[in-house]
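Only a single protein chain was left out; the remaining protein chains are all shown in position.
To keep things simple, chains are lettered A and B as they appear, and every chain counts its residues starting from 1.
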Amino acid sequence: MSPLLRIDNLETVLHTGSAPVWAVDGLTLHILKGETFALLGESGCGKSMTALSVMRLLPEAGEIIAGSIRIGEEDLLLLPEAAMRGVRGKRISMIFQEPMLSLNPVMTVGDQIGEVLKRHFNLRGLLAQERILEILNQVGISDASRHMTEYPFQFSGGMKQRIMIAMALAGEPDLLIADEPTTALDVTIQAQVLDLMRDLQQRAGMAILLITHDLAVAAQMAHRVAVMYAGEIVETAMREDFFSGPAHPYSQKLFDSLPGKAKRKQGLRLAAIGGNVPPLSREFVGCRFADRCDHAWELCHEIAPRWSVVASGHQVRCHLFNKDATQGIEGPEFPSRGLEAGVHDLERSEGDESQPSLSSESRISHPCLLSVTGLKVYFPIHKGLMKSTVGYVKAVDDVSLKIQRGKTLALVGESGCGKTTVGKGILQLISPSAGSVRYNGVELVGLERNRLRKMRAEFQLIFQDPYSSLNPRMRIIDIIEEGMNALRIGKDSNAGTAGDQSGVPKGRKVDALLDSVGLPPETKWRYPHEFSGGQRQRIAIARALAVNPKLIICDEPTSALDVSVQAQILNLLKDLQANLKLAYLFITHNISVVEYIADEVAVMYLGRIVERGSVDEVLDNPKHPYTQALLSAVPVIDVESKRQIIRLRGDLSSPANPPTGCHFHPRCPHVMPICRKTYPETSMFSSTHTARCYLYPPEQDPE
Amino acid sequence: MSFKPVILWTDALVYLLVAVIIVFAWYVRRNEHLRAPWRRVIRSASGMVSLTVLIFFIAVGLLDTVHLRPAVEKSNSANGERIYSVDVLSLFDLIAGPLRTRVEKTYSAPFAAYLYARETVELPDGKQVREFPRLEFGGAHLQDPETQLVADVVRRAGAGGGVGLLLWGVVVASLTTVLARRDGKNFLPALFNIWRGTTEVPWKAICGMLALILLLLGAALALCGYYHIFGTDKVGQDVFYQSLKSIRTGLVIGTLATLMMLPFALFLGIMAGYFRGWVDDVIQYLYTTLSSIPSVLLIAATVLMIQVYIETRTELFDTIAARADLRLLFLCIILGVTSWTGLCRLLRGETLKLREMEYIQAAQAFGVSHWRIVSRHILPNVMHIVLISTVMDFSGLVLAEAVLSYVGVGVDPSTISFGTMINAARLEMAREPMVWWALLAAFGFMFALVLSANLFADAVQNAFDPRVKILPAKAGILPHRRRREESKGKSVSSTVEDSF
Partner (left out) sequence: MLNYIVRRVLYAIPILIGVNLITFTLFFVVNSPDDMARMQLGIKRVTPEAITKWKQERGYDKPLMFNDTEEGYAQFTHTIFFEKSAAMFAFRFGRADDGRDIAHEIKTRMVPSLAIALPVFLLGLGVYIVFALIMVFFRATYVDFWGVVLCVALMSISGLFYIIGGQFLISKLWHLVPISGYGSGPDAAKFLVLPVIIGVVSGAGASIRWYRTIFLEEMGKDYVRTARAKGLPESIVLFRHVLRNAMIPILTGAVVVIPLLFLGSFIAESFFGIPGLGSYTIDAINSQDFAVVRAMVFLGSLLYIVGLLLTDISYTLVDPRIRLE
């Protein structure tokens, strides 16, 4: 069968700054008709540039300098621009990562879809109207006739992505390029969109080039998979082959760095890939992964590997699989391993003694470090002539939780559920509207400013965005010392011994801190922009540790990072917890991270905790329908398992106007009349496991 | 010759500004991350060429800022007490003494040897004729201007230009030597690098501009001793001298007005953005109110009032210069007060954005005081906005001065400025034949100053504003990359990241 799309030796360059960046370097791939082809890779590896090259929609600074891109028999790179416009939107359509930004804000949705019909089918007026309605129905937008006259801002993120898909479908393309189509969406919405895409593909028989960084998404969607690293494809295989036995060391590392329950249960550290993706402006000699590869030998640094065939349709660009190159080192020494094999391998190599055993008995006896009861954070809504308060956004509504010394509580929820506000409310960065936050028995709410300030050394914060969490105008040493100066840490300790208070000891403390987060001491003289995302996150951790806190609130600390870097940070956090007896409140939406790091879990929905318990209880035996749906929506790599998947309807409601009764009832598959009336009471399943749902009998004797 | 130094108000502020710039430059040199955007400025050809021009303007302006009162020789000073002249002169006035003192009767055209107006002259034989009399100074050395003038001008201009080019040669040679020594190269290759324009700093463009400036300057200096190269005005003053004097007024207004408003804008803008709530409401009210008065009207009204204030209190000032200077200062203050609102609004918006940044929240989580958060986190991160708006405002202020002086609410009529020059010359528009040179000289100098300031501001903005993306010229043919198979070589880590 002749392929639908065939890319040969594509080279794309970005002219930025001083040196040109070879974003795509000699990429070759083909996609068959009706096939989903997943292009996997971490950020900056050139996968988006590949997609834009196919569409010939590179940014101004980009240029395709070599290669060919054929669709059918036509070479797109030879087409004049006018003819290329006939291809875009008609034969190849594309959807983008950010649905919020990718739609024109001042045009109605119907007009934006209609443009495609007019351009490619010359459909106008009523005929076009009908077709638009049909397409909107196809992508699952109910009440399409009303929605087509609405503007993009009136839709939620998931709906916008549906509209993007509708726009792409309008041209009835042979190939749909989806560039991280669900990365900006919540898991439950992601599941809906992925379902829709799979469904449409089967009906329309179009091919999809799916660009993603998420192994699990690829596992669920793709027929074939290619892994991209530093501008080139390093491995390509059928889905089953790839997920049962990734061949390239980079692919294997990617699998090993995924956090999850299995790894926590075995007390394993995650496999992190040292270093970073090399800058693509540099010249490469030899294998591009060699510097970070555990299996590299001299040859890898000298000669770039060519394609080796592992099995039929499974090729890899690695010397390990090249019979001529490896000579003595035959295949068996380095078998292509499955996931399980990888895990066992790791256990052997990295059996870390300092790792605490995570047995469930040790969990209960610890005294409670932080206890939050009935925390409420309301933001007033001003409206009307005099800006009077007409209501409240109940960002956090009656949240209670406890964290024990040295333990991790994960607070899980989708975006907008108020989990970040809980963190800030606890730290008193936002003053709570009601409730109490007791740290070590001291009530923090309403504590006088000076006394609160003294307490601040005890609890610290790590943020999501490593780029905005460090002041770009301060050196690392100043960033780390800021908290020490503000809270007079380090000054008290050496005030009596040395006259020079700010001298050596504090400097040595900074060195020690940097060392503890895995950075060399000389980095303290540098500025944040010289570091990569993962390194910045390490610095942010060092900054928090500088004041010797006992509790750290981690607000999505790894969600902006690639999986391999995420693994480094999670390992670091675990080590620090073991050594310093830290307690974490881990705020995240990523279930696999929760599985790996948490001792206890609390699931939040629209400002309230709907279920909480130990990690095993909640994740293995979820009680609340929302928890069940959330867990089932998480894509998994395991291709064999055919799980029962609960699909939620609709989107998260607005916290300004939550549904009456149980907030979850509009989306709940088990909804009962009573759910619409009053919010359910707590039901207990064990001493630690509780949920708030009418499906279960309420607790007998409330605390 | 003895003198008494005089420091006028604007002088003091100019000195302060120079000191601030020097301290700032010293501070920037020590901080790599601050140096990086300046390096981009230095690499921009248009920016550096305009800076070269600006430096000449600034040099004239600074010379004109050092004021003094020369001693007057009094024949009957019995007690040896020195009496100082009531005229306040600047260093520039002393250097350009001949230009200042050689005043004709009235208008004369550029390079003219005769007056522009007929005069009744009494001939030796007692007859009276109406003719164009010879100028007292311009072209006075010529026997017969009709025949000699052109040749003389060309000869002198050529000689002056030649000296200028010679000087240029010396400058370029020493520059090349310095560059060669720094890079450890020989003289010729270094020169060749400059010629081909492959140096990091666009020395080729700078040298080209410098050649032009020195050529013109040499010719002008050689000529201005013998001719009025831009003619003379109604009272016979040399227009070239006036144009040069106007530079200081333009520079002072362009810089001091901004200097005046910076404290307001910075303090109020950051306060409003950082504290929000009622502080924000009050400050917003303040600047909305101020900015709702059309600025020309506000300036006009304020200057009128200041005028009344000064004129009813003449006893406060001991020299005319001091009075004129105070009016200049007030004009700067008024321009500053009416223009701080724009920057204030920008800073408020940026601060609102910044205070949501996670590093500020981290600082708050440490209990860092508001004052320290503002000074360590917010202030350094808004400085680029301040810098950009300062350089962007400069040219607008120079242009505004001309308009305001024309309206009659600008500088004191005794202060020489582009505005007063234009205002005076405008009245002669209707004159037949027209007196055009004063206008053209004023506009020409102003254009050169404002254009170079604009280009420099552009370069600064491009370097500092993260939003401005420089569209790189698409290199159609890239220098073909060496193929990978070529030879083995060690991979050089180009960023910090790779070293650990």
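As a working rule, a contact is a pair of C-beta atoms (placed from the backbone, for glycine too) under 8 Å apart; a residue touches a chain by one contact, two chains touch by 3 or more.
All of these numbers come straight from a predicted model, not from anything done at the bench.
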Which of these, B:140, B:188 or B:304, touches the one chain of the complex that we don't see?
B:304
Hidden partner chain, touching residue among B:55, B:121, B:293 or B:316
B:293
Can you list, in ascending order, the subunit A residues touching the missing chain?
55, 57, 60, 82, 85-90, 93-94, 96, 98, 101-107, 115-116, 119-120, 151, 153-154, 164, 167, 171, 384-385, 387
Interface residues of subunit B (partner: the chain not displayed):
285, 288-294, 296-298, 300-302, 304-305, 307-309, 311-312, 314, 395, 399, 402-403, 406-409, 418, 422, 426, 429, 434, 439, 443, 446-447, 450-451, 453-455, 458, 467, 469, 471, 473-474
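Here is the rule we use: only the chains that are shown with their structure count from here on.
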For the pair subunit A and subunit B, the C-alpha centroid-to-centroid distance in angstrom is 53
Which part of subunit A faces subunit B closely enough to touch in the complex?
13, 15-16, 20, 22, 60-61, 63, 65, 275-276, 278-279, 281-286, 291, 301-304, 424, 427, 429, 452-454, 456, 459-461, 463-465, 468-474, 478-479, 482-483, 486-487, 519-520, 523, 526-527, 529-532, 535, 540, 543-544, 547
Across the complex, what residues on subunit B touch subunit A?
32-33, 357-359, 361-369, 372, 376-377, 380-381, 471-472, 474-475, 478, 481-482, 484-485, 488-492, 494-498, 500
